[in-house]
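The complex is shown incomplete by one protein chain, all other protein chains being positioned as in the whole.
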Amino acid sequence: MRRWIWLSVVVAFAIAYPLLLSSPFQQRLGALVLLYAIAASAWNIVGGYAGQVSVGHVVFFGCGAYAAMGAYAKFGLSPLFGIPGGIVLAVGLAAIVGVPTLRLSGHYFSMATIAVAETMRLIVTNTEWLGAAVGLSGPTVPRNIFDLSFLSALPYYYLFLAILSITLAITWWMTNSRMGFYLRAIKDSERAARSLGAPASRTKLYAYMLSAALTSVAGALYAMMFGFVDPESGLGILISVKILIMAALGGAGLLFGPLVGAAILVPLEEISNSWLGGKGAGLTFVVYGAIIVLIARFQPGGLLSLLTRRSRSKVDTGAGYAP
Amino acid sequence: MTLKHVTGLLCAAAMSLALTAGAQAQDKVVKIGVIMPMSGGTASIGAHAKAALDVATDIINNAHPELGNFPLAKNAGLAGLGGARVEVIIADNQGNPATGQNQALRLITEEKVAAVFGSYQSGVTLTSSAIAEKYGVPFLNSESVAANLTERGFKWFFRTTPIATDFAKIYVDFLADIKAQGAKTDSIAVVHDNTEYGTSVANTISGTFKERGQPIALDVAYPVNATDVQGQVLQLKDKKPDVVIMISYTSDAILFAKTMQSLDYKPAVLLADDAGYSDPSFTKAVGKISQGVFNRSSWVVGPAGSPSAIIADMYKKKSGEEMDDTVARQMQGFFVLADAIDRAGSTEPAKIQAALKATDLKPEQLMIGYKGVKFDDKGQNILASGAIIQLQDGENYVSVWPKANAEKAPVLPYKGW
Amino acid sequence: MSGALLRIEHLEVRYGDLIGVSDVSLEVPEGSVVALLGSNGGGKTTTLNAIAGLIPVHSGSISFRDEEIAGQKAFAIVRKGLALSPEGWRLFVQQSVENNLMLGATPLHDKSRQATLLERVYEIFPRLKERRNQRAGTMSGGERQMLAVGRALMSDPKLLMLDEPSLGLAPAVVESMYETFGRLHREGLTILLAEQSIELALEVSDFATVLQVGKSVLSGTAAALAEDPQVQKAYLGVD
């Protein structure tokens, strides 16, 4: 019961936010929080629930971003038409990359995902057709509403809110399905899960593909909002890390963890940049870095794990000896 | 930091007391938003720009009779707005197009700036100027060279800097001139990184040379922020081009200089395309082993007592660095913007836009070596131009071409160390 | 005080919310072999691990040579002369046999005794000497058990605790292992032996304590317990 009250408060606040804090910058901040929450929630499916820490998720983000901008820049279509293309690209790539890499455990998997992302970034940087280092631009002057090029952040805000809701619903549905059950088992112990008959490889691959599809949607939305993508902003490793950090900071493997992480980090970054960035002393990142370090040190399960007992007791007994 | 602030406030207070008569005018402030990379790999650019804009606002806001007829210097504040002061609000773009756009929005809607100035990286300029365009706020760019910036049909975008096509013409003419003086310039190699700056400038240069009937013999591309450039230098050493044109940021420029020395490679003519080679860090780090490198620059310091020499001095006092081309182009761009606001006599965007369109500055009104400032329909300064400078003593560049305003004759061949 | 080398009173250990053992009391007199009996899940391993300091004690007391050691860290406890050969041996499989043995000598206060102890272990287990330069991971189960015991002996312990030394080994190997324990006992070493196989254990033991679902339910001399069919049936599940 209490859960439902909390949920309705959060939903009510999310809907009312742009009306309560209505300056263009605040509305944009809200939209950005939702956008990153989509990306981090998508990552959460494979990174949080399946425990496969992908540090190269930007490659799927880039699929979406390039598909959306490509649809406009190469075919004169609305960037919206790029979304399905981006999903197909991302899912296909996830399948190709996932089969060999998901066999790897722990850090090897993380390193492999970084290598894939960096390879893609370098290839795109050297591909003239994809704009190479210059990147691709979207419509600066919208031709019609489908170009999704708005002055106000308000339409973006509600669009992102809707897509975030869908993402979270899919995640919730997944965790309560057989797949979620398998994923939890795999995360606890892949060997045990296999011996109990869970199709570990297949489950991980499906989760990876689902995560890739949703991440590409986030990438497409990102490119549409900023009207631009280049190899650094669409395929740069820092985006991966940013997504991962938001999920981890809020609480990986928890439904609302990524949203909490995004709701803290995006404003923190933008506001500290607005206050301190102009001084040119790098203080923005000193503050940002210090906060991340403190959270990692004192709340390693993410901020949301403060509220959930399960993960706290897990940290306690993780003392390195299994009876 | 705080002490500086306090003293700054005290000075401001003392000044306003002294100028009680003009107090009302002094209260009026014109805010200009500036978007620069203040962190990340190109943060030194932002730091230099910040110092330069401090000097520029000092010149505009206070009386500087020593600068003679230099626009906006003589009296305190903008005369056209009753002596209003100019205030610069700097935002950090972190080298990221998205951050740049967010900050442009904040500057326009929260800080209510009259105009936006920036943003160094072409990608960031692209996204941040799109916001200014949507809000109908003038955006002046003084250093991004990507050709497509002025091809978007924008009404609020103005660019003062010369672009790749301008540089390419300069190089063609310069090489023709030194060839006439007996230098060998038959085969040309272009070395560039794979950033948007490196590739687009390299392509334009290649295209221009091809049109003039002298195709580029060797194109050496390398990834930006390289850990090692031996392979590239050996390639050059192998193919022995007469002229090497370098298009590099500071990090790679330093690495190239060191590697060329260690591999004992010297082309007859080493010609750099601004960027890293203009960074004072470059001359400090490897100037002594890069003697005789030519560089493209629009910045030429005039004789002692000339406005450009005085401004260079002020900048050096402020930042501790020599004025370089990038920062000079930024400062000039800022003066053009401030001049337009002054002439508009208003902070109303449309009036500033109209004033920018009507800009017609003559060379003697500039601190930099452009032939003037006059914008075409796309917002590009058609009078932007540049000169060739040379690092003859390994410490300071001197202008060597075109002959008309050259301080010294070009020295050939490349000396190195 | 009595002559007990180790005395445990009302030991309780928890894993988070789960209770590992709830009430264990036992005594190990100096120079004796004490068997800790009980079926799988009875709490034998938990008890030994708690004594060795690997898991925190929730309540109760553990005193070794009249010093309270509950709550101390494992690396400190082993230096007091209390060595554990853990369940599953936990050898350093990436390192050589001799390195494993030398690691076992880390707690020694007098480093000059390392060589003597090494010779003694090699004398007890000649097999280990043959394989001294081999990686521990390449050895057979019996050899691993020898190495685990040898490694524990390298710290020259006053009390040696062995956790299920017969688990997964061939009967012939187990027999020779138990012969070795008998020899160590005769040489004056005090041993606390956790074992599922009661016949074996009672053969070499002086005393025994039976654990059932985390409680010590019966203690006595090995001989008395061995002859009590009632006990065997009720507590050890032996027909």
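We call the chains A, B and C, going by the order they appear; numbering starts again at 1 in every chain.
Criterion: a residue touches a chain if its C-beta (ideal position, glycine included) is under 8 Å from a C-beta of that chain, and two chains touch if they have at least 3 such contacts.
Definition applied: contacts and distances are computed from a predicted model.
Considering the UniProt annotation of the chain absent from this complex, which name among "Amino acid/amide ABC transporter membrane protein 1 (HAAT family)", "Dihydroxyacetone kinase subunit DhaK", "Phenylacetate-CoA oxygenase subunit PaaA" or "Acyl-CoA dehydrogenase" applies?
Hidden chain, UniProt protein name: "Amino acid/amide ABC transporter membrane protein 1 (HAAT family)".
Thinking of the complex as a whole, which visible chains are touched by the chain that is not shown?
Computed over the complete complex, the missing chain touches A, B, C.
Considering the complete complex, identify which of A:116, A:134, A:163 or A:186 is in touch with the unshown chain.
Touches the omitted chain: A:116.
Of A:10, A:88, A:170 or A:291, which sits in contact with the chain we cannot see?
From the options A:10, A:88, A:170 or A:291, the contact with the absent chain belongs to A:291.
Using the touch definition from the top, which of B:53, B:255 or B:275 touches the missing chain?
Final answer for the missing-chain contact: B:255.
Considering the whole complex, which of A:24, A:180, A:278 or A:301 touches the chain not shown?
That would be A:301, which touches the missing chain.
Residue-wise, where is chain B in contact with the chain that is not depicted?
Chain B touches the chain not shown through residues 39-41, 43-44, 46-47, 194, 220-223, 225-232, 234-235, 237-238, 250-251, 254-255, 258, 261-264, 279-282, 284-286, 288-289, 321, 417.
Tell me which stretches of chain A touch the chain missing from the display.
These residues of chain A touch the chain that is not shown: 47, 53, 55, 100-101, 103-104, 106-108, 110-112, 114-116, 118-119, 122-123, 125-126, 237, 241, 244-245, 247-249, 252, 280-286, 288-298, 300-301, 315, 318-321.
Applying the definition given at the start, please give the residues of chain C touching the unseen chain.
These residues touch the chain not displayed: 52-54, 73-76, 78-79, 83-84, 86, 90-95, 99, 102-104, 106-107, 151-152, 155.
We take it that only the chains that are shown with their structure count from here on.
State, to the nearest whole Å, the distance from the C-alpha centre of chain A to the C-alpha centre of chain B.
Between these chains, centre-to-centre, one finds 37 Å.
If you average the CA atoms of chain B and of chain C, how many Å lie between those two points?
The mean C-alpha positions of chain B and chain C differ by 77 Å.
Give, as an integer number of Å, the spacing between the C-alpha centres of chain C and chain A.
That gives a centre separation of 51 Å.
Pull out every residue in chain B that's touching 2 or more other chains.
None at all.
Among the residues of chain A, which are close enough to touch at least two other chains?
none
Would you pull the chain A residues touching chain B in the complex into a rising list?
23-25, 28, 32, 122, 125-126, 132-135, 137, 140-141, 151, 222, 226-228, 230, 232-233, 270, 273-274, 277-280, 282, 284-285
Which residues of chain B touch chain A once you look at their complex with the stated criterion?
Interface residues on the chain B side: 1, 36, 38-39, 43, 46-47, 50, 89-92, 94-99, 101-103, 105-106, 109-110, 122-123, 126-127, 130, 133-135, 146, 148, 152-154, 194-196, 198-200, 223.
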